[in-house]
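The structure's right below; bear with me while I get my questions together.
Entry: chain A
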Amino acid sequence: MTSGLDITGLCKSFGGIIVANNIDFTLRPGDRKALIGPNGAGKTTFANLITGFLAPSAGTLHLDGRNIINLKEAKRVKAGIAKTFQITTLFKRMSVRENIRLAILEREGKSFRWFAKDNGYSDIEEEIEQLLEQFSLQSSAADEVHELAYGRQRLVEMALTLALKPRILILDEPSAGVPASDSHIITDAIERLPEDLSVLIIEHDMNLVFKVARKIVVLVNGAILTEGTPGEIAGNQQVRDLYLGARHEH
Partner candidate 1 sequence: MPAISGILIDGVSYGMILFMISVGLSVTMGLMRIINLAHGGFALLGGAAAHWLTTIAGFGFVISTILAVASVMIIAMVLERSLYTRIYRFTELQQVLATIGITFLMIASVNLLLGSTILPIRVPELLSRPIDLGFRTLPTHRLMVVIAGLLTAAALYYLLERTWFGVRLRAAVDNRNMAASLGINTVKIYAITFSLGAGLAAFGGILGAELLPIDAYYPLRYMVLFLVVVAVGGMGSIAGSFFAAIALGIIDTAARYIVPEYGTIFFFVAMMLVLTLRPNGMLGRT
Partner candidate 2 sequence: MKKLLRTLAAAGTIVLAFAGSAAADHTVKVGVIAPFSGPFAIWGKQFKNAVEVYVAQNGKKAGTHTVEFIYKDSGGPNPSGTKSLAQELIVRDKVDYLGGFVFTPNALSVAPLIQKAKVPTVIFNAATSIIVKKSDYFVRPSFSLWQVTVPMAEWAWKQGIKTAVIAVTDYGPGNDAEVAFRTTFEKLGGKVLDAIRMPLSTTDFGPFMQRIKDKNPNAVFVFLPAGPPSFAFVKSYNENGMKAQGIQFLGTGEMDETTLDALGDAALGLTTAYHYSGAHDSDKNRAFLKTLEEISPGAAANLASVGAYDGAHVLYQMIKAVGSDRTKAVAAVKGMAWESPRGPVSLDPDTRHIIQNVYIRRVAKDENGKLINQEFDIIRKAVPDLGLPN
Partner candidate 3 sequence: MDTAIRQNRPRHGLLTFRRLYLDLALIGAGIAAFFLFPDSLGFLTRVLIMIIMVLSLDLVLGYAGIATLGHAALFGSGAYAAGLFAVNFSADPLLGLAVGAVAGAVIAFVSGLILLRAQSLTLLMLSIAVAQILQEIASKERAITGGSDGLLGISMEPIFGIYAFDFVGQTGYWYALTVLTAVFVLLKIIVASPFGLAARGIHESAERMRAIGTPVYWRLVAIYTLAGGVAGIGGALSAQVTELVSLDALGFSLSAEALIMLILGGLGRLYGAIFGTVIFMTIHHLAASVDPFNWLFVIGALVLIVVYFLPEGFIGLPARARKLMRWSP
């Protein structure tokens, strides 16, 4: 039995349009893979197929050797797959602390308790404080999320996802919307992620990608073009043409 995520022959089409074309993909513990590709290449679709937000047309999906193709989104989270959203999706009118608390309560299977106080579990409260510290969010802990600067909201997004203690973490454009001056906050946070975690980063910002990724997968028109180390990808003429071409469109 292999540990980590194993994907073979994954396909998805909407109407007649193919958005995932026979993708084979693996993610092992400790991996830091980045998924890049031009707009519309199917990166977010691919992430959604892994999390179960979308159902594939064909293909297999195994986590630690276990077939998870039929698991619903919520069940896959319990199985250990978590993702951050490209557009911050948080509980905006709750405090940062409450956001993280919700995630931990859910992970611990305590979110269906009716008669306990939500902040009454000292171990959970301790863990919240650790996460706040890890992402330097202590000073904003009591603020409602919508009051935070966007860069800090991205951190909450990551903290909340990490609170689920996933084995597979998918970061969907973690630096989207974050001003360049603050992007180091995101990079630092990613670098401080637990070593044995498998991380898949979908990202436009090449600086970030090359800083944190150990392997890069290039997706074009729903299919994998190539996979390699940052050095290999940087030297790949095909990728350079494609990617730079796509960049010109902006």
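For anyone wondering why these and not others, all candidates are chains of the complex that A comes from, given by their letters.
In this text, contacts are C-beta pairs under 8 Å (C-beta built on N, C-alpha and C of every residue); 3 or more make two chains touch, one makes a residue touch a chain; residues count from 1.
Nothing here was measured: the structure is a model prediction, and the numbers come from that model.
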{"item": "Touch assignment for chain A within the complex, options 1, 2 or 3", "value": "3"}
{"item": "Residues of chain A that touch candidate 3 when the two form their complex", "value": "51, 53, 72-75, 77-78, 82-83, 85, 89-95, 98, 101-103, 105-107, 110-118, 142-143, 160-161, 164"}
